[in-house]
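What you see is the complex with one protein chain gone and the rest in place.
Let's look at subunit A:
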Amino acid sequence: MNERLLAETFVELADNLVADFDLIDFLRLLSDRCVSLLGTSAAGVLFADRDGALRVMAASDEQVRLLELFQLQNDEGPCLECFHTGTAVAAPELAAEAGRWPRFTAQAALHGFGAVQALPMRLRDETVGALNLFRTTPGPFDPVSTSIAQALADVATISLLQQRSTQRGHALNEQLQTALNSRVLIEQAKGKLAERQGIDMEQAFTALRRYARAHNRRLADVARDFINDTEALTELTL
């Protein structure tokens, strides 16, 4: 573990948790840092909606195939177990879990993943979601990395609360609702931009995010205005 990188990551995350921060942009940053810091191949943050379905809020890669692997875990997989038990679930040898999660392990193997971890996002006695980490190489998880991963999951939980405190009197449920709707907006905008420009979903997300940052606007607001044709995304860089 590179201690300097670790320190820099937490300083960077704390710096980004300022008033009026952008939740989706922040969670993408957190997912990216999971990859660079923990040596994982892919990471995703999932929140549970009001029906208890896990929904991807951010991922280190916006490609459809990775999102599908997160979504599949609403039927079976480490995230589902982690969310239901409120405790971390680790599968260091994914191939050995075929009996436990047949569909999930098959899909994960197709993507070249050999190990997976799910860390709970807990708020007091409630589990609000999970941080999901994928690694290509199988093998045991380093305990130090695991506690750092849990700390990152806790930061993701805090970001949801932080978002709440910037809006007067909104309960967690409403906050989640807003966050989930923001994510829907971004998916709709990704689809429109990808189709219009002939680019893939990750490129569309990155372009929208870069544009929002350059114009100091929330990703969800840019997405909404783009869909409603009130934001032409001029000077968009792909």
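In the analysis below, contacts are C-beta pairs under 8 Å (C-beta built on N, C-alpha and C of every residue); 3 or more make two chains touch, one makes a residue touch a chain; residues count from 1.
Here is the rule we use: contacts and distances are computed from a predicted model.
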Quiz item: One chain is missing here; what is its name in UniProt, given the choices "ATP-binding cassette domain-containing protein", "Cytochrome ubiquinol oxidase subunit I", "GAF domain-containing protein" or "Multisubunit sodium/proton antiporter, MrpC subunit"?
Solution: "GAF domain-containing protein"
Quiz prompt | Residues belonging to subunit A that touch the chain removed from view | solution = 49-51, 53-56, 64, 67, 71, 74-75, 167, 170-171, 173-174, 177-178, 181, 183-185, 187-196, 201, 223-224, 227-228
